[in-house]
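Partial view: only certain chains, each at its native spot in the assembly.
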Amino acid sequence: MMSLFFRDLKLSVRAGGGAMIGVLFFMTVVSVIPFGVGPDLNLLARIGPAILWIGALLASLLGLDRLFQAEREDGSLDLMLMQETPLILTVFVKCAAHWSASGLPLVVASPFLGLFMNMDELAIGATMLTLLAGTPAITFIGAVGAAVAVALPRGGLLVSILVLPLAIPVLIFGVSAVYAAVEDPAPFLPPLMILMAITLFFAVIGPLAAAAALRHSAD
Amino acid sequence: MSENSLAIRKFSDLANPTRFLALADRVLPWLAALTVLFFAAGLWLSFTTEGDYQQGETVRIMYVHVPSAWLSMMCYTVMAISALGTLVWRHPLADVSAKAAAPIGASFTFLALVTGSLWGKPMWGTWWVWDARLTSVFVLFLMYLGLMALNRAMEDPARSARVSAVLVLVGFVNIPIIKFSVEWWNTLHQPASVMRLGGPTIDPEFLWPLMIMAIAFTLLFFTLHIAAMRNEIWRRRVTSLRRQVARNAGRESLAP
Amino acid sequence: MSHAAYVFASYAVALAVVAGLVLWVVGDGRARQRELKALNAAGIRRRSAEAPIGEGK
Amino acid sequence: MRLLVEGLSARRGEDLIFNDISFSLAAGEALVVTGPNGSGKSTLLRVLAGLLQAETGKISLKDGPPGFEHPHELSHYLGHRNAMKRELTVEENLSFWRRFLGNSPGGSGIDLAAAAEAVGLAGITHLPFGYLSAGQQRRMAMAKLLVAYRPIWILDEPTAALDAGADRLFAGLVTSHLERGGIVIAATHQSLGIGQSKTLQMTGFSH
């Protein structure tokens, strides 16, 4: 299984891999926002965490569509389906590798973008922490969409549409944890714990559903 | 060296859909008539009963809003059951049922949203708030549309069936959220003046037309659903016949 | 807008949506049936509708 | 060990592709599946590999190693596509599959260098897979069969895109696998040159 993890990591940093494109998209989208809402610094700081979260959500989801499609096109998926190692484990490891290659960079890039959004240090730290806790959940949910769209000629947008509604709880608790950290009276830990619980929940449910979809889309 | 010759007997397990078509032909006229009947009664009741002293005329919106909201959830439940049927029992009609239900469910959800908004404007002074129930209904609407887009994007119904079934089941989480959101998530809940009507405390003055309309909507749903299933079966037959035509056209000219 | 207008609008929308649904279902059914008839007229039948043949070639 | 197939049928979409296929293969036996284009050879192999659900019928293993319910867990499948990543080197590809697949009980795979040697491409494992020509890619996909041990080989047109020398080489690989008690099922248009084997002639469905 470690071999699968490292193979996927290698693939996403090799030429044509998607790791960098996701971060670039994230940065582009987030840096477009101030042009839209205007350079009102207080407003930016106010909506900053939400924008970072939404940008990360979109960047994660839009890069996910090839997760299984590439495997299917060159026949690797067939071999993975045949093994006695549970497919759900394979899916889980692939998600983990995908997150390390394209979710983690988003987390790393978020502080810089936070500065652009005029967020203070506390908010930036909290955003990073919640992104770290929450983006894996997005990857796991997204895997379901990717598995569903594995045989589609153009999965990209469709995966996002299918998955975004399911990813909303992650967004809600992620952002509310950040706001809780910034505004004093509200406690920071409970939403963060919920976020982590959601991530754990989807770490089970996501691969399960994705494996089911993959099994049934074989042809 | 052994020779296993392979012969194919022509057979079809489409008996089931065929039987369904016959059944639909018989049932549909009755269902349709019943639907019209209930709608007539429901509409008459909903315009002749008294208005509420607080909400005035707008209470009449309830008679379309609540049934369509219920139907939007029931339709998804039907789809989820169908999805189970596809995945677990591999019933040939289950997938047809799920696919036919999606546009109907989307329509009812749309109706619930619009009538809710039309009720919200005079009651709350705004068309929309990001209250948990409203939001989760909107998410349901988006999920219906997403499923429709998915069904359209896949050419081969046999393959899209099981795959979208998985998605339907995953999305079913939303239904209890809609149902119980009022209790769970109180951030921006609707004002008490409205909730006065909620639950079993509803005045029988309003209960009757509401129930009749609810039955009428349910009947309407089943009528439309069965008809749409029939259409879907026909559509699949047309597709497979056309493929057959294409194959035969190749064959004829193959042997000049 | 008066309250009656909201009520009227609700019923109008409901009517429009339901009418649209009914028209779609009926129209779709008609179109499919027409296609099936055309195919039948061209002499194409479903395999199960043919007399069963014991053996493939 | 004995592979039993009874009354298998499968469909693609609406169409029944084949019906009521039965055969049994003992250790050391090979089955060659032949038939015209579109007659369902690939479909049959994918059903055997557990990638497609059979419509009816049953695939089972007798006297196999304990703990394996489905024969496909003991099988290699070589389809039309090579299951190798163009971006990775041949070595990375092979060592990934070696570790990912693992060995079935009863044998063990040979190492990468030996496998590349066995398919006659010893020197070029450091190249990215995408740089190889179609025939070379196919051979490297065969090396995959050697690096992880599986008693059953399911091969779909293994020798397509291969030249005559590689054909012979491949026949040698199959023969030695059979001698060690393996089972081989291969769909093919050409003769495989592996001597004694059962054959299954697919006819397809006349519409």
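First chain written, first letter: the chains are A, B, C and D, and each begins at residue 1.
Simple rule for what comes next: a residue touches a chain if its C-beta (ideal position, glycine included) is under 8 Å from a C-beta of that chain, and two chains touch if they have at least 3 such contacts.
Everything quoted here is computed from the prediction, not taken from an experiment.
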Q | Chain-type multiplicity across the complete file | A | A x2, B x1, C x1, D x2
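Note that in this section only the chains that are shown with their structure count from here on.
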Q: Express in whole angstrom the distance between the two chain centres, defined as the mean CA positions of chain A and chain D.
A: 37
Q.
Taking the mean of the C-alpha atoms as each chain's centre, how many Å separate chain C from chain D?
A. 47
Q. What whole-Å value do you get for the distance between chain A and chain C if each is reduced to the mean of its CA atoms?
A. 41
Q. Can you list the chain C residues in contact with two or more other chains?
A. 47, 56
Q: Scan chain D for residues touching two or more other chains and write them down.
A: 12, 203-205, 207
**Q.** Contact footprint of chain B on chain A as seen in their complex
**A.** 144-145, 147-149, 151-154, 158, 161-162, 164-166, 168, 205, 209, 212-213, 216-217, 219
Q | In the complex with chain A, residue positions of chain D that touch it | A | 12, 46, 49-52, 68, 72-73, 75, 77, 79-88, 92, 95-97, 99-101
Q: Spell out the residues on chain A that touch chain D in their complex, using ranges where they run on.
A: 1-4, 7, 10-11, 14-17, 73-76, 78-84, 218-219
